[in-house]
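This is the structure I want to talk about, given as structure tokens.
A protein chain is absent from this complex, but the other protein chains hold their places.
Letters A, B and C mark the chains as written, and numbering starts fresh at 1 in each.
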Amino acid sequence: MILNNNILNIEDLVIRYVTEDGIVEAVNGVNIKIEKGKTLGLVGETGAGKTTTALSILKLIPDPPGEVVKGNILLDNIDIMKANESKMEKIRGEVVSMIFQDPMTALNPVITVGDQIAEAIFIHQKVTKKEANNKAKEMLEMVGIPGNRLNEYPHQFSGGMKQRVVIAIALSCSPKLLIADEPTTALDVTIQAQVLELMRELKKKFQMSMLMITHDLGVVVEVCDDVAIMYAGRIIEQGTLEDIFRSTKHPYTEGLFNSIPNIEDRKAKLKPIRGLMSDPYDLPKGCAFCDRCDYQMEICKTKKPEKVYFSDTHFVECHLYNENKDFKLNNGRK
Amino acid sequence: MLIPVMLGVTFLVYFIISLTPGDAAAMILGNGATEESIKELREEMGFNDPTIVQYANYMKDLLTGDMGTSYSTGKSVAGEIGQRFPNTFKLTFSAIFIAILISIPIGVISATKQYSIFDNAGMIFALIGISMPSFWTGLMLIIAFSLNLGWFPSSGMDGIRSLILPAFTLAIASTASITRTTRSSMLEVVRQDYINTAKAKGVSKKDVIRKHALRNALIPAVTVIGLEFGILLGGAVLTETVFSWPGIGRLMVESIQRKDTPMVLGCVIVFAVAFSVVNLIVDILYAYIDPRIKANYN
Amino acid sequence: MSQKHENENIKGIMDIKKRSQWADIWHHFKKNKAAIVGMMLIVLFVCLALFAPLIGDYQDDALKMNIRERLQSPSADHWFGTDEFGRDIFIRIVYGTRISLFVGIISVSIALSIGGFLGSIAGYYGGKIDNAIMRVLDVILAIPAILLAITIVAALGASIINLMIAIGIANIPGFARVVRAAILSVKDQEYIEAAKAIGAKDHTIILKHVLPNSMAPIIVFSTLKVATAIMATASLSFIGLGVQPPTPEWGSMLAGGRAYIRDYMYIVLYPGLAIVLSVLSLNLIGDGLRDALDPKLK
Partner (left out) sequence: MLKRLLAISLILVLVLGTLAGCSKPAEPTATEEKPAATEEKAAVSKAEEPKVEVKDEIAIALDSDITSLDPQGHNDTKSEAVSFLLFNRLFRLNTDFEVVPDLAESWEQPSDTEWVIKIKEGVKFSDGTEMTSEDVKFSLERSQGMPKVKHVLAEVESIEIVDKYTVKLTTKSAFAPFLYSLVHAGASILPKAYVESGDEFVNPIGSGPYTFVEWVSGDKVVLEKNENYFDKENMGQTSKITFKVIPEGASRTIALETGEVDVVQALQTMDINKIVDNDDLTLYEEPSTRVDFFAMNNEKAPFDNKLVRQAINYAIDKEAIMIVAIDGAGTAAESVLAPSMLGYKAADYEFNPEKAKELLAEAGYPDGFDMTIWTSGDDRKRIAEIIQSNLMESGINATIEMYEWGTFIDVCMKGEEESLILGWTSNPDPDSTLTPLYYSENIGGMNFSRINNEKLDNLIVSAREELDLNKRIEIYNELHEYIMDEAPIVPLFVKNNVVGANAGLKGVELSPQGLWNIEKIHY
């Protein structure tokens, strides 16, 4: 293990859900590294396994249906796999904390906003209730909410305000890693921008690294340093912002870009990716994307693609580059 | 909101009771009364007026706390009920107390340890509990604990020991249904997002349940407890008959056998008032637990 | 694909969809083992009720007394033993099934028809009518169901018909609310607007569109209410206000056997178990139906 300054290191993670109707392979072999202070964007369609991966970092996968088959997670050099529940309780909120998608339901309706923030502080920092409350007031003001609203209840706040409270809770103990699971999806655009701006400021202020889960490439550009594209439970392409946006390698990533309307070129026809996500109950043997891929080859159907590295930050899992590394994608034309 | 419902209840019950056959005046005078004295009394008591007028007079008296006099004992109905109601009150409240004490923990635990042995046993107990008629359960408890083990007296009311069996008999059915509600509402709450937020904060498993989940799960449970109290009052009539508990439940059944209509009327009204008052308290409790409701009150 | 071939395909899909709706419900219901147990039990009870004459003659075995065979504990020729008058308890329980199921079903249908009617009007028209009906029903609901039934029977006199009327009336509010809720949830769907748009008259809309789609909660509620009706029948008979001797009925059998619980406990045990099992089976079916009909209520 090199002396890495990675805050998070996930190796070969496999998670599946055992339900009455069969087994769902949500995550099959994911590798993620996040350097301290950096932000990694995790992009993918819904059902690609993004949230499952995030929850596994906090060991919050509900165990009756969910099952972590193999793989290990190193969070700030702590082996999550071996950490028992009480150790995890110390980590959650202190070392890592998470923001959930829908602010409307993310707050406990019957407890005041102030208490919900103070609770985290009280657990992790040996402070009296009074001090915790003061700190909570500070946090509220830091996320742009007037401190005197401390004792109000969640239903008295708008969607955007609630998300700010959630952020205040997450950052109340200045965690080393913040996981944000589609934090702005439920918000309308103007509020979205404000929240993203707030997150960027706080990131700089707390020197905190972040895992931003989203399916919106616009958000990725705004906030992330590196990007990982996830499809059917695997990371199929990862690289810096430059690598992914400038030299897209994987056909699926190219498809994602093609489905974004281009402000400049109004007339350009959108070219959505045809077909649907493959059925998680029985994933294809070969590359999961193969029957939707315009560059489909025989090998894709039978063999799972290996990782092809273009630089130490940029890799892709696709048979196109097995022999000829500088193959150029051209919008689906072979 | 309570007043119009109470008015409605008294009218409905008075109307039903007025259908009872039999001549009230003859009942009061007892036997050996001459025809004229019966006619005279009918006039005086206004039995010949239409039911509506009689109802109005009854309500006038009711407001001053006078529920008329009992046909059989000649004593004031309000006095008799006043003497007996505390016993029913003691019985029903200890029953609901036992029910809550047992059902909330079982409901919570069987929800958190879903599909475990405990959960299955809890649910079976709840299902069987609901299907057991209170009077039969009472007899079984008497056989087991009073006749054979001799731990508790099998009837009458003197001291705490004689309260235990009737209160448990009455409590079993309510315990069952409150357990089921608590469990399903807990299952509902545990899946909510704010539970994940709490966990992500590093809140311990125990505190997540106790501080976050329970308070939210209690909201539907409180409404059920309100409704359950109504069923309890009904059950009290039967349990009091089995245990010869001198409450207004038994008084009501005896009064029916005595054709003592004012007493029956008084008992039903007191039952209805008690039920409505409890529901009012539940609504207030409801607002106290759930701030969203409190918000639109003030 | 040619045009003809295509609409066959669509028709095929449509069939599958319709058949599968009931098949799906049955498939889901079948998986719930507890509900199947309930189904088997209820089928057993219905068979007992239907084929009672084959098991024992009503006059000779259920009613005729023979004092010599009095108070015999369960034996080969008297499976559940004999009661204080020497009558075979098993056969009386079998005939008791007839009464209980009969009263249960009739009283629920009374409540369903009247309650359903009121509920559908209140739900469909809303506004002042809805408010008026709901307030009246609140009044009935303010009196616990058993007490209302007792009051009605006390006024009208104790007989099987009055028992059915009393239990029926006591359950009207419950049914009205369920039907009203079902209709409210279905009413604003587009296809109702569409029906109105093409000028369909109100009652056809209610009968053809609204009611069939709100069947699910009504079926579940009715099953559970038959269970409570059986319990109520037994309760009222236990306090002497229900089915009168010599007709065999579970509740009155319990009342009769009470004095003997010390030495001849079985007189009270078996009729009680009959009540519990019949009510339990209906509760199991009710739960199973609810899970099968609207899965989200898991």
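Methods note: a contact is a pair of C-beta atoms (placed from the backbone, for glycine too) under 8 Å apart; a residue touches a chain by one contact, two chains touch by 3 or more.
Predicted model, so just to flag it, every value in this text is computed and none were measured.
Q: Which displayed chains does the hidden chain touch?
A: B, C
Q: Quick one: which of B:Ile143, B:Ile164 or B:Leu280 touches the chain that's been left out?
A: Per the contact definition at the top, the residue touching the missing chain is B:Ile143.
Q: With respect to the chain omitted from the figure, which of B:Arg42, B:Lys90 or B:Arg258 is a touching residue?
A: Result: among the candidates, B:Arg258 touches the missing chain.
Q: From the list B:Ile3, B:Leu63 or B:Ile117, pick the residue that touches the absent chain.
A: Final answer for the missing-chain contact: B:Ile117.
Q: Please identify which residue in B:Arg180, B:Lys199, B:His212 or B:Arg250 touches the non-displayed chain.
A: B:Arg250
Q: So that we can see where the missing chain sits, which residues of chain B does it touch?
A: Here the touching residues of chain B are 26-27, 30-32, 72-73, 75, 80, 83-84, 115, 117, 120-121, 123-125, 127-128, 140, 143-144, 146-150, 153-158, 244, 246, 250-251, 254, 257-260.
Q: Hey, which chain C residues sit against the chain that's not shown?
A: 32-34, 37, 63-65, 67, 70-71, 73, 84-85, 240, 244-246, 256, 258-263, 265-266, 269, 273
Keep in mind that, in the parts below, only the chains that are shown with their structure count from here on.
Q: Chain contact graph: line, ring, star, complete or other?
A: line
Q: If you tally contacting C-beta pairs, which pair wins, B-C or A-B?
A: When A-B is set beside B-C, the one with more contacts is B-C.
Q: Could you list the positions in chain A whose residues touch two or more of the other chains?
A: Residue numbers touching two or more other chains: none in chain A.
Q: Residue numbers in chain C touching 2 or more other chains?
A: In chain C, nothing touches at least two other chains.
Q: Where on chain B does chain A make contact in their complex?
A: By the definition above, chain B touches chain A via 114-115, 192-194, 196-205, 211-212, 215-216, 219, 289-292, 295.
Q: In their complex, what parts of chain C are in touch with chain B?
A: The touching residues are 34, 135-136, 138-140, 142-147, 150-152, 154-157, 227, 231, 234-235, 238-241, 251, 254, 258, 261-262, 265, 268-269, 271-272, 275-277, 279-280, 283-284, 287.
Q: If we count contacts the way the header does, which residues on chain B are in touch with chain C in the complex?
A: 4-6, 8-9, 12-13, 16-21, 127-128, 130-136, 139-140, 142-143, 147, 230-231, 233-235, 237-238, 241-242, 252-253, 256-257, 264, 268, 271-272, 275-276
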